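What you see is the complex with one protein chain gone and the rest in place.
Here is subunit A:
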Amino acid sequence: MMQTITCECGHSNPYGTSLCQACGKPLTQDVEVLSSMRYEGSARRSQTYNKTFVDHVWNFFSSVKVGVWLIVIILVAAAIGTIFPQETFIPPNVDPATHYESEYGTLGLIYYLLGFHNLYGSWWFIILLGMLGLSIIVASLDRGIPLYKALKQQRVTRHDQFMKNQRLFSVSKDVEMEEVKYTLESLRYKVREENGNIFAEKGRFSRWGAYVNHVGLIIFLTGAMLRFFPGMYVDDILWVREGEKASIPGTATDEGQYYLENNEFILEMYDKEEKKFNSALSSVDGEVAKNYQSNVTLYKTKPDHTVGEDPELVKVKDGEIRVNEPFKFDSFALYQTDFKLNEFYKMSFELEEKESGKKFGKLTVDLHDPKQEYDLGNGYKVKIEEYFPNFILDEQNEPSTVNNLPDNPAFVFSMYSPETPKGEKAFVGIQKNIESGENQFKMSFAGIETKDLTALTVRKDHTLWIIALGGLIFMIGVTQGLYWNYRRIWIKQNQDEVWAAAHTNKNWYGLKKDVEFLSNKTSLIPLEEKE
């Protein structure tokens, strides 16, 4: 099985070789030189073995046809994913199961049922990417290694059959070899000589371009997959009110936990009067935002603090966060992502006697942390029986709350006075005041305080440098392979004739210009092209 083939030039080639790796002689009758040139007629595993299961898998993934199909299938799938918005782009509070149908009709329903609304995260899409990666690896190993060996082993003197069958070829007489050598060198070819024969090559490194870029792609894909490993990646959102501190999720270590204080949130709009943008701004309805910015201070706890207790904070640094200008510390970055202006913060009420309009004291409720009882003195007090930060009537028509955000606060108060020691109940919300029976007192609205909030994305990504490295290597590889090419010219003295042949892996136009220049400058007969 593994026997080697020894060529008449004495070189011993591995089983499966079609052109002698040293002199280029076809090793069997039916070998076509030109079409074997892509990989120098070297012994590629996929062209040599076809017996075992492993052989079949290897041959499948090493095929360029399969590779192109994989690329095309991924391309088509990616396109399908853009027909309707992906799940991550639909409004957060709707149910995808009904949203796609109600928004896009039957096609939308089919889209949803086939799982296309979450296409890029689907198992089959990931598997396709995996197969693509595997195919790139197998195809590259299958060709790259033998190709490397072949180019290293090639000799100056080539077999007649090899020369004759090249696409560019000519036979001359009386050629001044020194002149040829000199001209080739002036074209920046690297020239080697052996027994009066010449081998000139240029840009061999470009032959590795495809392999380098494939390595880059594999590193990139690997980096993208590492995301799924714990610890490599943090992605959280942090809401902080102006003037408050919050612990930053994902940043707890033995050395302590980071906290962030929001000193101020700034929203700036473009001035409609500004002359430069006048005509553009006057054609839009609302205002156009100019800047979203949070001014923050970063703190850290002492290393030995215990969770839960009010931690002692040490200031680390101040910073400004804008869109496009994240705030960085350790391996984390905070991004300006969202904001909310004028969130309700404190609400004030007065206890009022309805008939006389007389007031018996004021209370201010912190909407994030309401007290149970507010003592107004002189026997007057108010209890909060129930609190609904974001009031809604649920399906049973019972009062309830959507979430903990005080967007629509409502209360059930009990009001106590010396005249009403048992207490009177009232339901109070924004523009609502409902009593259970006829009350003597009421809670009258006495003002509201608001605050701005900023939302920051907390991100740690240890995969970034791997991905960046992959991208860099890919770019080096494509440039190397596509902006340069590997040109070779052989000149061989055959008795009283001089044979010349030339080959390139691409850009024949450039090679032809080289050999034209060569025959103009020397007595070499112009190389002729055969199809």
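Here is the rule we use: a contact is a pair of C-beta atoms (placed from the backbone, for glycine too) under 8 Å apart; a residue touches a chain by one contact, two chains touch by 3 or more; residues count from 1.
Keep this in mind: contacts and distances are computed from a predicted model.
Entry comment: the absent subunit's protein name, as recorded by UniProt, is "C-type cytochrome biogenesis protein CcsB", drawn from "Electron transfer flavoprotein subunit alpha/FixB family protein", "Phosphate ABC transporter ATP-binding protein", "C-type cytochrome biogenesis protein CcsB" or "tRNA threonylcarbamoyladenosine biosynthesis protein TsaB". Within the whole complex, the absent chain has one touching residue among A:V54, A:I127 or A:A289, and that is A:A289. When you scan A:T28, A:N195 or A:S279 for touch with the missing chain, the hit is A:S279. Here the missing chain is touched by one residue of A:M232, A:I384, A:L464 or A:I525, and it is A:L464. Summarising the interface, subunit A meets the missing chain with residues 35, 38, 64, 67-68, 71-72, 74-75, 78-79, 81-82, 85-86, 88-89, 103-105, 108, 120, 235, 270, 274, 276-277, 279-281, 283, 285, 288-292, 322-326, 333, 335-337, 457, 459, 464, 467, 471, 474-475, 478-479, 482-483, 506-509.
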